[in-house]
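Here is chain A:
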Amino acid sequence: MQTDNSKNIAIIDYNMGNVFSLMSACKKIGHNAFVTNEKDQITKADIILLPGVGAFADAMKNIQKLKLDELIVEQVNKGKPLIGICLGMQLLLNESNEFGKTRGLGLIEGQVLPLPKQTDNGELIRIPHLGWSKISNMLDQASTKIIKHIHNNNFQYFAHSFYAKVENKNDILALSSYRGFEFASAIKKDNIIGFQFHPEKSGPQGLELLSSAINSFHLKVPKTEQNL
Partner candidate 1 sequence: MIPNKNTQTKYSLPSEVIYCKKCTISNQRPRIQLDEHGVCSACNFAEFKKNKIDWTEREQELLKMLDRFRRNDGRYDVIVPCSGGKDSAYVAHELKHKYGMNPLTVTWAPHIYTDIGFQNLQNMIREGDLANLSGSAAGQVHRKLTKLSFEILGDPFQPFIYGQTTYPMQIANQHDIPLVMYGENGEVEYGGDTKNAFTPTRNWKTDHKKHYFSGIAPEDMVQHGVSLNDIKPYTAPPEEELDKLGMEIHFYGYYKKWVPQECFYYCSENTGFKTNPVRSEGTYSKYASLDDQLDGYHYYLAYIKFGLGRATSDSAHEVRDGHLTREEAVQLVKKFDGEFPKKYYQTFLDYCDISDEHFQAVVDSWRSPHLWDKVGGEWKLRHTAAGDGTQD
Partner candidate 2 sequence: MTKRIVARIDIKGPNLVKGIHLEGLRVLGEPHEFASHHFASGADELIYMDVVASLFGRNSFDHIISDTCKDVFIPLTVGGGIRTLKDIERVLKFGADKVAINTAAVNNPGFVKEAASAFGSSTIVVAIESIKTGPSEYLAFTDCGREHTGLNVVEWAKKIEEQGAGEILLTSVDREGTGEGLDQELIKLISDATSIPIIAHGGIGKKEHVKEAFEINDQIGAIAMASCIHYEHVLSNQKLKKNEQEGNDDYLQNRRVNKKITPFSLADLKCYLQKNNIKVPSSLKEYTQYAN
């Protein structure tokens, strides 16, 4: 259902990630989404969606091959809103330590590390983290204004073996925990948002969250509430 608020959303196609579901989700919440890796279309889009499932190194390889890394960074630096999902969020960071060091897009300071395989008590943690976990907002009033619905009862679907260790606490939008291990489940910096979970697979509350995230890019946050 498209309305006047419909955005044109370019879902980056670099051969990794469930682009069909993302497209369906965007359409369901009233936006015009298309799957592409063409410079023209990406440049013209209102918002870039960076999906991803699989290995960090393979993803960067594919992205670099298509020269999408330069394009994405350029677009983001020009102020284009971007949402990274799952591996797509992890790619935003500086580097990953999966099978040796691989450089990421470097848009948010931090690195990608493996989830622990044991709790502090030595109990087994089953990896990948596959399932629904709550996302809790940081005690950041501004962020909750920007993205509604991040509150303490919001379950989202996760499917990952690595997590984002973000350098700057201010870049963390939401936290989740898996078997007692806490990690950043949503990150935000300027015009970039990252979700470790899959909002497009988290039922109605996922769609709400995705919708809010997309709409948040056009919310002007007053200067007084901006610094923390």
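Everything that follows uses one rule, which is that contacts are C-beta pairs under 8 Å (C-beta built on N, C-alpha and C of every residue); 3 or more make two chains touch, one makes a residue touch a chain; residues count from 1.
Basis for inclusion: all candidates are chains of the complex that A comes from, given by their letters.
As the structure is a computational prediction, the values presented were derived from the model and not from experiment.
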Options 1 or 2: the chain contacting chain A in this complex: 2
Of chain A, residues touching candidate 2 in the complex: 18, 20-21, 24-25, 27-29, 53-55, 87, 117, 124, 126-128, 130-134, 153, 155, 157, 159-161, 178-179, 198, 200-208
